[in-house]
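Heads up: the structure comes next, in structure tokens.
Shown here: the complex without one of its protein chains, the others still in place.
Per-chain residue numbering starts at 1, and chain names A, B, C and D are given in the order in which the chains are listed.
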Amino acid sequence: MSLMIVDFVPDLILAFLVICMAWGAMHARSRHDAMAMFVAFGLVVALIWARLGAPDLALAEAAIGAGLTGVLLLQAARQIPAEPRTMKKTTVQFILPLVFIVLAIALFASQLFSDDALNISEQARIRPDVGLSAPSMSDRVHLAMPDSGVGHPVTAVLLNFRAWDTLLELLVLLLALSGLRQLYPSSQSAQKKSDGPLVRGPEPWPLLLAWSRFLAPLLIVMGGYLLWRGADAPGGAFQAGALLAAAAVVLRLAGLLPALRWSSLTVRLAINVGALLFMTVAALTLYFGAGWLHYPAAQAGILILGIEVFATLSIAITLTLLVIGEYEDLHT
Amino acid sequence: MSLLLDSLAWLLMIFGLLFFITGALGLIRFPDIYSRLHAVTKTDTLGLGLLAAGLAIKSESVSTALLLLFIWLLVLASGAVSCQLLARYSLESDPAATGISEHIPGESDDR
Amino acid sequence: MSSLQMYMLLGALIFLLGLHGLLVLTDPIRRLIAVNLMGAGTFMIMVTLARRTDPADPVLHALVVTGLVVAISATAFALRLITANLITETPNLAENNAAQSDTTLSQQGSPPT
Amino acid sequence: MSWLASAILFTALAGLWRITHADTTADRLLGLQLLGTTGIAFLLVMAQWLEQPVWREVALVLALLAAVITVALVQLLRGKSL
Partner (left out) sequence: MTYALISLSIPLFCALLLLLAGTYVSERALAITTITASLLSLIIAWLALQEVATANQSLLLNLGGWESGLAIRLRLSPLSGLLLLFTAFMHLLIGLYAGLSRQGAVRDFWPLSSFLHGSLAALWLSADLFNLYITLELLGLTAVAMVALAGKKAFRPAANYLILSLAASLFYLLGVVLLYGRYNSLDILILAGETQNDVITRLALLMMTAGLMLKAALWPLHLWLPSAHTNAPTAVSALLSGLVVKGPLFILWLLWSEVAPLALARQIGPVFGVAGMIALVAGGISAMRSPYIKTLVAYSTVAQLGYALMALGLLLTWQLPQMHIALWLFVIAHGLAKASLFLAAGEMQTTLGTKRVSGLRGATQTVPVAMFAFAVAGGSLIGLPPSGGFLAKWVLLEPLLSQPQNWPWAFGVLLGTLVSAAYIFRVVALSFDRARINPPDTRPDRLGHWMALLPALMVWGMALTGDWLIRLLAGGGV
């Protein structure tokens, strides 16, 4: 029994940390404090995913939540003016919603514990034998795994069982980038120097250059490893894409990578190729095969790998541009 | 695993933990950024090294030990570089700080 | 209380904290962070639910991966939009960007003259 | 093993304290750095504790990204505060 309690302590500390950081990320004195808190929040959330046994998510969160979001916030922090004296909400306006939160949590907790509609009272039950009752979605996934063409269930869900979601999600990335392009209207190209603050600051120090040269290949190797391994173990296109994007960001910041100009066909191709290939596969399966996104069983593995490789490329370039893209990248 | 190795591993890990605690204390208690840099980048890196060494012994596998070593080296290098970069950054953004010791940042804290 | 129940509550709490922030804050950047916290709370509930069975539910994990990517793209776009708006709305910022906006950053020493 | 993990996480509270009591950007980054290192240590201990090697890789990714943040911070914010 005492052992149980000891096992529970890390969870409690993580919960405490995460609550403090959530609060600080919104209500810290200065914007910069809030942003730093938010990056710390992402880091601790990655640890929580680890505690909850979700390696794919821990990898994604470590790369995206703690890494790229951090760069993104820093990028914003250098551009925005100091926070004006905001109208402080009165205490009542501040406290009333808080009271509401406490009540809502209490209600939710009482429901959670009384009739346990969500079945979470015992930890990690071994799933019941399939076939006794109607199989749940995760049972179906495990049963269908042999036909999926990959060995890792999460990858199978992402790129086979629910491939349509993933395809649409690649479009979400593209759209965010298209939206970003609107922020530097081309009609104002004359004022671009003063309008679009540049990413690159002063000449980087030699130490930073050397360190970037060392770091970027490591990131790329790790990204490639996660991609290659994603078929059979935690990892996959998104984690790999995020790591590659981090590599590109580092190189770009150090001035070692030229601008990813929108006018270059290669860049646009790299951005589009993931979604385009995915759509093409879908259309081909519709025309020649058994139906929309119905991979032939024999080629499923190869198709998924191909889609993953190109999706990784697209994700990497798109994320890079989303994080540090600027006038020079997006409109020249 | 022999008892000797196991206790050695635990000893290393406990030492590592002690270094972590020291680093945390230093981060809180030290008066200015330059001394805090020591606390975090040196002490914690050492703590992580000891911990990783202990874990490597416990894992009883060469590949795991190598991976742990690699992670530690990475953190070591990253710590050293970021210490340098941050110190320079602080110096550059703080033209008044020609000498380090007289500087008391706590005074400008009340905003 | 099992640790799953705790994480479930934690997820709900973070979601509601984010909602509270969204309602009471005025600064767009903090509001954006608040929305992201709501997302993190939702994802936490999802991952906790995934943990109910012993091989954790891969469907929920995949959904969270999708959700994370959606969240980062939307956040990046929103942050840039807010930044662009703040720059536009602050006159003369572009010219003396450095001098004006860093008062909170470099309070370390005496201000540069 | 869990007490070791708890103790390591406990030191992360110092990072939290430092970020809330930061005077400068460098201080905030220092707090983050400490959180990163403790996170890595926690993941390594967890990998051993639960015998799941995947957490070591997560630790590796975390280490890499912590380094990225430093580079980004220094390059992005340098020159600005002058």
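Points worth noting:
Quick note on the criterion: a residue touches a chain if its C-beta (ideal position, glycine included) is under 8 Å from a C-beta of that chain, and two chains touch if they have at least 3 such contacts.
This one's a predicted model, so the numbers in the text were calculated from it and none came from an experiment.
Seen in the complete assembly, the chain not on display touches A, C.
Touching the missing chain, out of A:Val9, A:Ala109, A:Leu257 or A:Met279, is residue A:Met279.
Only one of A:Ile80, A:Ile105, A:Val172 or A:Ala237 touches the chain withheld from this view, namely A:Val172.
Touch with the chain omitted from the figure is made, among A:Ile13, A:Ala46, A:Ile271 or A:Ile315, by A:Ile271. In the full complex, chain A contacts the hidden chain through residues 108, 111, 115, 117-119, 135-138, 140-141, 144, 160-165, 168-169, 171-172, 174-176, 178-179, 181-183, 185-187, 262-263, 265, 268-269, 271-272, 275-276, 279, 282-283, 286, 290-295. Contact between chain C and the absent chain runs through residues 15, 19, 22, 28, 31-32, 35, 38-39, 41-42, 45-46, 49, 60, 63, 66-67, 70, 73-74, 77-78, 81-82, 84-85, 88-89.
Heads up, the rule we're going with is that only the chains that are shown with their structure count from here on.
Computed centre separation for the pair chain C/chain D is 18 angstrom, with centres defined by C-alpha atoms. Chain B and chain C have centres, each the mean of its CA atoms, that are 28 Å apart.
Touching two or more other chains at once are residues 97, 101-102, 104-108, 112 of chain C. Residue positions of chain A touching 2 or more other chains: 7, 32, 51, 77-78, 208, 211, 218. Remark: chain A residues 29, 205, 207-208, 211, 214, 218 touch chain B in the complex.
Residues of chain B that touch chain D in their complex: 13, 16-17, 20-21, 23-25, 27-28, 33, 36-37, 40-41, 44-45, 47-48, 51-52, 55, 58-59, 64, 67-68, 70-71, 74-75, 78-79, 81-82, 85-86, 88-90, 92-95, 105-106, 108-109.
Against chain A, the residues of chain B that register as touching in their complex are 74, 77, 81, 84-85, 88, 111.
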